[in-house]
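Missing here is one protein chain; the remaining ones are kept as they sit in the complex.
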């Protein structure tokens, strides 16, 4: 299970048989190491110096609040799907620390290239629950974020978004804008050539882009150990000649600090970096999946011991920044916020057939005008108006 | 210039600005090093213990002979192209040590997945000069090697062949055959996602396949430094969790030994490896290219000082295995062999239009039979018989 | 004999052929323990072991490229692409290698590969999960493209595809995976490739279609019959190469042709059928050839997918329009 730091492969493991060359007289030409960072341990005790932002109690509470909101919203989405009111939905249960940590580390003018699970980052950056509900309810309007207008939309074709982030970073470099792009990618996604092309390109051009690998242990039914023989996913960075680091993805403070450092360096011209956040997919892959077919219960149970909410709450309580009353209020507040968003969502009308044609091109070519008319004719018949 | 070991980046270079995380308290979770091997120095002096095969004088002479034959054949091909008797041709000038070293390291039952430049390996394995001439003269029959029947044909779409090698290795693994696949790739080719997918897949499945990166400094007009920020190309292996090593690609003995060790390990179940052979493209990219547009003369001149033929000849002479008379005979022998091959090549008749249809499917579908008839009708008109 | 769904028929065909041909190996994302996201390979890994049913890393180019190498060196890979919308990274290997390996080596190396993939929309799936871009595949020389429309045809055509010595793209309409049950004998009987299949005979007009659109087309034909119009329905089955003879024979009888497909119209497979008929059957035509297809738009997210997929009504109207035209 990749989420437990102790389970990382021993350093410098030598397989039973290897090419004999390690015995012959050779010269070292390059050396690399991959490091791991944790700031809060699973019980919420600091095990490394706290970063500067942690001195701001409001900021810490803001992060925790967002984690709670995400968890409640996520549960609601799963529920809506189960009751036939939403399409297939990929739960982010267990990813809250990573997603909120990344969101908090980014600046508004930076550009996010998400995959499909990063509710926490999106919410932090201003995408609304209503927009997310629309998208997962099968409506493109959900991608028309009222803000941030410049962020990429959800991205289903795995790994493709990493190249968009690199491209946006290229634009910032050419246009001399002090902005960064940040692309998410899953553990499974790191097997796609596009991911490697993106980090390699970013390295070659020293682009201001940070790649966050969310290693949640699984790509649908395929465990990380079947994706790659690499001991860590952070070391993928070495192939691109750029820095790579592991962070405890259930530790919101460590994630935020690590991502912020990488973004800061990138913004100052140091080039890209890869950050592997070790967390765990506590849910099925999506609502269409049944993880019990391929994943042991024991593993799941252990992963729950490391989940990110408790850790943050314990840390806040112990620091006297949080109490049971506040927790109760927060839970209620978030639940209401989610209910309101859902209620408003259901008040929206379905898109009309014109929506298929409206944004295909800046100006609709002639033959599509005919097709639009056909669509209107039959749409009218279908819905009866 | 990547071909000179001294120019390899200093170990552990820290760029001016890096993410601050290297200053914070972190734990190392993985360490890697890339090593470099040379056995003969540029003047042909052994600078490391000689491998076992070097005790066999005939074998060493066989290797040198092949290098000479390759160089003469290659020059002839360039010449044929210049005089309009061959299509665009990618010269292998300067790559002889790498190509012959690899050929000599492989077993006949292994499978080669070449790119388009590896004349030395092909010749060693039994592909004939006639077949090569046919291919570069624009005739598919050139890919129908009389032997080895199981090797892949030349491969123009960069990096695609690495996946074929992995697939063949997968077949060997499933069929429990003690064979290896070996794929070539250029320095430019390592930027393609397909290359990374291949090494990653090979690592994940511990496939018996070896990847030889021929780093000749250039991908057409793009230098390695613009392809990637990686200090070495061997370190691409780290992303796949497999061993990677650099070897002096102008040192035929080091190449052979290094590749043989990797193949041997792979054959015994240790999984794949990446070998970066550092050499130099002494020619234009192909006969259609003019390198003077983008490459300095000085660099080329320096590279000539390191070229592989002298080194091997000096080593043989100094070891009393070779003299001027033998050299003279060899040059003449090879020139005659090449002339004979060229003469026979020109005696072959052009393929007929049926050749387009003959091997498209095991059995030609009906509509293609009509098209074949059309082709015949007009081919007859074109060539007048 | 139990009645089974198309997805079960597909798993059954895999099972038969793996049992009888040790060279057949199944690869893909989640095809192992999970048995495929649609369950097309359910139970195969348990039955045939991890060597013969392998989960691959998440990399479509790798799936196609390794299939090439496996096929040239003694295996018969049956590879699953999780959805057609994720096929594109694999196209390079299909176009540049799989389709031409036999040709470029003059028969020395060959590629008996089947690439299976879910095809089309209609199941409220997420973005990029409803593609039907078969026409891009059909344009590639050296491969076959096959699309079944029932459990029995899925079983027989998949067996034929696996046994074929050349590459076959096998498109599985997701709307049909569990739409109907049918008795299918597990007898290892393959169906012919390169041949259409007449689903319903008729005399007034011919409709050519394939895959999931057979549903709406057969419904339209049934409705038209009530109105006294006799429609012949042809299921293309093999989309490339096209069995044009059967289509031309039908048009010689009916004089009218409507083509129905879910994919976008522009340069769709329907265009090729129309072009062949406009060349070889022009004088049999009594009315313009009409196409009822998906629009030349991006497949919309699922709120609008019913507006995108040609409806029974559109097919009925188009056939009736055709009947009013011409001679």
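The letters A, B and C name the chains in turn, as written, and every chain counts its residues from 1.
The working rule: a contact is a pair of C-beta atoms (placed from the backbone, for glycine too) under 8 Å apart; a residue touches a chain by one contact, two chains touch by 3 or more.
Since we're looking at a predicted model, the values are computed, not measured.
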Shown chains touched by the chain that is not drawn here: A, B, C
Touch criterion as defined above, residue of C:14, C:52 or C:290 at the omitted chain: C:290
Which residue of A:75, A:170, A:288 or A:335 touches the chain not shown here: A:170
Which of B:146, B:221, B:305 or B:363 contacts the chain that the document leaves out: B:221
Candidate in contact with the missing chain, chosen from C:185, C:222, C:252 or C:282: C:282
Candidates C:130, C:240, C:254 or C:311 - the one touching the absent chain: C:240
Among A:32, A:124 or A:145, the residue in touch with the chain that has been omitted: A:145
Positions on chain A contacted by the hidden chain, ascending: 111, 113, 140-141, 143-145, 149-150, 152-153, 157, 160, 162-175, 181, 193-194, 197-198, 200-201, 204-205, 358-362, 365-368
Residues of chain B (touch criterion as defined above) contacting the omitted chain: 87-88, 116, 135-140, 154, 156-159, 188-189, 191-194, 219-222, 226-228, 288-289, 293-294, 350-351, 353, 355-357, 360, 367-368, 371, 374-375, 378-379, 381-382
Contacts of chain C with the absent chain, listed as residue ranges: 61, 85, 88-89, 91-92, 95-96, 99-100, 103-104, 127-128, 133, 135-136, 138-139, 141-142, 240-242, 263-264, 266-272, 274-275, 277-280, 282-283, 285, 287-291, 295-298, 326
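In this text, only the chains that are shown with their structure count from here on.
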Whole-Å separation of chain centres (CA-atom averages), chain A against chain B: 41
Inter-centroid spacing, chain C versus chain A (mean Cα positions, whole Å): 36
Numbers and ranges of chain B residues touching at least 2 other chains: 193-194, 197, 200-201, 204
Contacts with 2+ other chains: residues of chain C: 57, 59, 61-62, 89
